[in-house]
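Some chains omitted; the rest stay in position.
Order as written gives the chain letters A and B; numbering starts at 1 within each chain.
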Amino acid sequence: MARTHIYHYRIAFSDCDPAQIVFFANYFKWFDTASREFFTACGIPSWRDTREQRGIIGTPLVDAQASFKNSATYGEDIEIESWIEEWRGKSFVMKHIARREGKVLCEGREVRVFAMQDPDNALRIKALPIPEDIRAACE
Amino acid sequence: MARTHIYHYRIAFSDCDPAQIVFFANYFKWFDTASREFFTACGIPSWRDTREQRGIIGTPLVDAQASFKNSATYGEDIEIESWIEEWRGKSFVMKHIARREGKVLCEGREVRVFAMQDPDNALRIKALPIPEDIRAACE
């Protein structure tokens, strides 16, 4: 069984759109935060520290997808459950499920890489092989 | 050939994250805006007006996906090309390609429905059959 982490969030008024419900792109933002909280729970230092220590600037996305099952609105408390579903050579697949009192609101899937700054161009990034110690800490 | 629309946007400083590049979830926001701009270009009235006239509150998402090919940063001008790839019974598939000077940055795919407010619950929405006149205007 993969290790999971739960991120808690209360939906704010400003997270919702004129249809009175969460503007969908916010789920992608929250999944990104939940992903970092997952790594923090596994003991992985801040990307600021990994950058300084070993050049890893974070885990940028190669692909993101979400399906929207039920709507939610402001004042509601949600939980996002996150885990790594698959480790590949240079990328990994992260899954997220957002729920409100057990009811699934949104399911997300991210393909991420560990990245360093491109030494030839500070505005570009390069994928690294999966760091084995980080993988071990997350399992 | 499907009808297409181009949405122009200059990336703002605040659209970018500490990695100096566009925070990925903003692409989903811009695709959403590009989707509405597509309908506007096809002559479809504001969702405020369609709501009043025929109960259509907009085109909420059932599924959204994007793949990130190249990074972009603030001050850069991008173009988002949008079109409807497929019409289904109760949903449709919208595609978006974001480019900077012809270079593909991000490709997106949305599954959307035309929705009305659920008559039994003002906080819930219901999918409608594709309105034939809107479909015709968009082709």
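Keep in mind that, in the parts below, a contact is a pair of C-beta atoms (placed from the backbone, for glycine too) under 8 Å apart; a residue touches a chain by one contact, two chains touch by 3 or more.
Computed from a prediction, not measured in an experiment: that's the story for all the values here.
Every protein chain here is a copy of the same sequence, 2 of them drawn, and the whole complex in this file adds up to 4 copies.
Quick note on the criterion: only the chains that are shown with their structure count from here on.
Overlaying chain A onto chain B using CA atoms gives a rotation of 180 degrees, to the nearest 5.
Averaged Cα coordinates give chain A a centre that lies 23 Å from the centre of chain B. The touching residues of chain B, when paired with chain A in their complex, are 19-21, 23-26, 28-29, 32, 57-58, 60-68, 71, 73, 122-125.
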